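A single protein chain has been removed from this complex, and every other one stays in its place.
Labels run A, B and C following the written order; every chain starts at residue 1.
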Amino acid sequence: MFQLPTVQFTEEQEAFRLEVRNFLQAHITKGTFTPAIDSWLSGVDPSFSKLIGEKGWIGLTWPKKYGGQERSTLDRYILTEEFLAAGAPVAAHWFADRQTGPLLLRYGTEEQKQFFLPKIAKGECYFAIGLSEPNSGSDLASIRTKAEKVEGGWIVNGQKIWTSNAHVCHYMVALVRTSPYDEKKKHSGLSQLIIDLNAEGVTIVPIKFLSGEYHFNEVFFDNVFVPDNMVVGETGNGWEQGLAELAFERSGPERILSTYLLLEELIKELKHQKNKDGLKQATKLLAQLWALRNLSIGVAKLLESGNAEDVAIPASLVKAIGTKFEQSIPEIARLLVETYPNLEAKRKFDRYMAQAILHAPSFTIRGGTTEILYGMVAKGMVEK
Amino acid sequence: MFQLPTVQFTEEQEAFRLEVRNFLQAHITKGTFTPAIDSWLSGVDPSFSKLIGEKGWIGLTWPKKYGGQERSTLDRYILTEEFLAAGAPVAAHWFADRQTGPLLLRYGTEEQKQFFLPKIAKGECYFAIGLSEPNSGSDLASIRTKAEKVEGGWIVNGQKIWTSNAHVCHYMVALVRTSPYDEKKKHSGLSQLIIDLNAEGVTIVPIKFLSGEYHFNEVFFDNVFVPDNMVVGETGNGWEQGLAELAFERSGPERILSTYLLLEELIKELKHQKNKDGLKQATKLLAQLWALRNLSIGVAKLLESGNAEDVAIPASLVKAIGTKFEQSIPEIARLLVETYPNLEAKRKFDRYMAQAILHAPSFTIRGGTTEILYGMVAKGMVEK
Amino acid sequence: MSEMKEMILDAAGRMLKENISKDVVDLLERDDWARGIWALFEETGMFNVAISEKHGGAGGDLEDLLHIVRLTGKYAAPMPYAESTFANFLLEATNQAIVKNIATYSLKEGFHLQNDLISGSLHNVRWARHADYLVARVDSFQGTQIALIDLQKATIEHSNNLASEPRDTIILDKVKPISIAPLSEEQLFYTLSIETAFKIALMTGAIERIYEITVQYSKKREQFGRPIHRFQLVQQHLAQLAGETAIAITAFHNVCAAIQSKDFLHEIAFARIRIEDAITTITSVAHQIHAAIGMTHEYTLHQYTRRLWSWRDEGRNSPFWSNYIADYLLKHDVDLWAYLTKTIGKK
Partner (left out) sequence: MSEMKEMILDAAGRMLKENISKDVVDLLERDDWARGIWALFEETGMFNVAISEKHGGAGGDLEDLLHIVRLTGKYAAPMPYAESTFANFLLEATNQAIVKNIATYSLKEGFHLQNDLISGSLHNVRWARHADYLVARVDSFQGTQIALIDLQKATIEHSNNLASEPRDTIILDKVKPISIAPLSEEQLFYTLSIETAFKIALMTGAIERIYEITVQYSKKREQFGRPIHRFQLVQQHLAQLAGETAIAITAFHNVCAAIQSKDFLHEIAFARIRIEDAITTITSVAHQIHAAIGMTHEYTLHQYTRRLWSWRDEGRNSPFWSNYIADYLLKHDVDLWAYLTKTIGKK
């Protein structure tokens, strides 16, 4: 069950990697962005997203007719890795690129594809993901936001919470209940709707992050009308569609590299201080990164060949182990290099340390807690 | 809930500690015993137990009229620590001293106390603890060994397993079912009986340990007659009595020091190699030992004042954290000092490493698994 | 502790509990602080604990003071109580007159003395912008000294730690100290270890509070139709939280006891090393149990976890004390068990 393919990147792929890297380095030098920890979720910069869209680097794998480049999954993997390793602010278009695009390609109507995908690919249309609700947490099946059928569409009432970057997004793909809640069949009667976040009745309330930053929201729906053509896939099939979407997001390099910048600075500082013993201890982190990266790339390669069933367990494992690895970097680094973490510090090491410490607790919570992942993996293991 | 007393040992206590230490050192020098890892469970040596009995060091806290010394719990703590730190072979009398004595003092009849306690204190009478059964594991309430009432006593049929050192013991305190098994009230109808292991119908079958050693057994009972005066405490009250017994055994230094000898050799080797960086890493182990020891001594002090309720959680925590600490020592040590673990190695470090590695998995299983302890601790926390 | 002392602690605890709401802690984020509680503490003599009689002390020893500091940690009190009292401790330790107004301190290298004037800069000085005085280490070719400095004469650049507590840069340019006195190498280690004890007290307080908050939450929050504390994996987190909390509290109490017995350097080292490990586990499991809500500013958990993440890198931390112990072990021919049981050299 763990027979994942190995990948040796081709010369073309290496060239692409270097192209992306050089582009990002040039923009760092120019001051277009300041590299930061966890920038894939918290680095919102619409003008940078547009720049990326112009390069053709959003929707890289999508059909050309929808604004994509028809490049391989591995090319997209390389692109994403380089964004993460550079700490680039890709959060604005992130969910549209990673989740909404693939979702629409799989389940969307031709009209939806033609309308949304090219805009997303240009970096001009951002999507929020509406899953959690105040009383649902890890128990997504208990979702209560409801859509009632009316002439020509649906009326949505309810509330979503922890919605990353909804305040800059244009739309939300929301999981809502289109049939009444049934304690015994919680998973049925759920559907995915595309909700225009500028529509009447939508209120977005910021939730301040513990650091004072702002990247998640409460989104309230008060009799919001959603036209019929904004239903994604089949009505009532939202749970299955949502699960497929979640599996896709589990194994990406963003589950390994959120605190990579700090690891890089750690090695630099240790080299600078000629601290060989510190370097010896840090090699464990490098070995862990190497191993996780192989696992994650193997899953990406397998996804390319369409084996979504075989990857469910390895994908969950990448997230479970990868996010703990991301969390471990500041904890190990602070024992090897003297630091005083400070968000405004001049020394990168101290700044990245502060960012990493404050963001780290989220890693094992967002997108499926480690506890939920363990249960899913174990169930999959004994069913084989 | 974690307000444990602190203890500064008195001069008398220090003198006692040194007396024990010098005695043990003299016997190591004489060759009476070879120090070994985990010797409190696997170091069976009846002649050494008799020597300890002669010193008055078994049943140290018991009333003088039963062969004890009426010394304090802290004196016993010191004594036990010194045995463990020296790797002395105290396993033969261990359970009788730690569990059976206190059990009989609390629940036993005057006849039982007069008959057993002086023999135990002399180091001539050893007890096995009969709890686990093949299908019970952590679920002790599912015990099936049964005792049926007959004229003048009970007829016992059934089987105990994982019984430490039953092959050298004279008696077993067995938890058996004296009323029929009732799925709904599993905990009721259990009683504690003292069973003569030389009685007719008792068969002791060795279970080979993975290293080839021999310290646990299966014990079969085929119509074994146990006279009425061998019931401990109240018939039907065995579960409560057994729990009290278990709580008592959770927080002792044997949950911290089972692999202490290896830690000592680690520090010696690192000092010898002038490996300062290794020593710096090893200080974490020393700090952990210091902290756990304070916790364990605090519980012992509180037990002396009879506050058994307040100590249930801290006692479980000592075992949960302490046994993981014991397990961590070989894992950390092997990365700091080059080793090839070998049970017959000349270098102590390699020998202790081998003993520690092979015994370590037991630490978090025996006497209540870590999983069971977590559940008990959490339940206690939310009930407060 | 005597009954009288318990009354002092009860009073301090009550004052803090009644007056420090989440909003009061948040004052820091508007560059303000809890002046009201400071005044209450002054009125009730909380600054006279462990001060010698000749300086107007009202009784109480270092252990009592450490317990009050622990309570200020438990309620995240946004005021420089630990700093002011430790500054006066430093002054008393070097036979200098103590101060009445707000003071802070630093034991880091950065100031030097030339012609009786102090110059240099120090980073991350706690609460400097709100303090009247600084008690600081000053180095010169005569050795290390402790000086009392009027902060009116300093340039102060603002900076904050992860919990928005003031951690400022102080720049002195040929400033004449109010008083100054030498500090021997032995005294330096003594003051460094007492400083570490203050930090351990603060940390222990914050840990106690995280424990309370988290257990409460696990009882109230439901998932999949049950309170979350019924799930085995949450139980595991809770048990780990309990274990590390018990370890931290016990370590703190043993540090207090050791200080009374005057033989405490290694105990403080062990306590600091171990409590930093406890912080890693405690902040991690507390946030994991709380999940998303714990990451919001509105919820109080972060007021304690952010402090712990800052405090663990302040003062002399785990690597410093590990180095201290490693040095000791290398240089002394000690038997480990005798060392751990404090029976070195005894036969």
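Criterion: contacts are C-beta pairs under 8 Å (C-beta built on N, C-alpha and C of every residue); 3 or more make two chains touch, one makes a residue touch a chain.
The model shown is predicted, which means the values in this text are computed figures rather than measured ones.
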For the full complex, contacts between the hidden chain and the displayed ones involve A, B, C
Filtering B:Tyr126, B:Trp239, B:Trp290 or B:Tyr374 for touch with the omitted chain leaves B:Tyr374
Cross-chain touch to the chain not pictured, restricted to C:Trp33, C:Trp127 or C:Phe231, is C:Phe231
In the whole complex, of B:Trp40, B:Trp62 or B:Trp162, the residue touching the missing chain would be B:Trp162
Contact residues on chain C toward the hidden chain run 231-233, 236
Note that chain A touches the absent chain at residues 2-4, 6, 8-9, 14, 17-18, 21-22, 81, 85, 260, 263-264, 267-268, 270-271, 274, 276-277, 279-284, 286-295, 298, 313-314, 317, 320-321, 371, 373-375, 377-379, 381-382, 384
Hidden partner sits against chain B at residues 132, 135, 137-139, 142, 161-162, 207-212, 216, 327, 331, 334-335, 338-344, 354, 357-358, 361-362, 364-366, 369-371, 374
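By definition in this document, only the chains that are shown with their structure count from here on.
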Contact graph of the chains (line, ring, star, complete, other): line
Averaging C-alpha coordinates per chain, one finds the centres of chain A and chain B separated by a number of Å equal to 51
Residues of chain A that touch at least two other chains are none
Chain C residues touching 2+ other chains are 234, 319
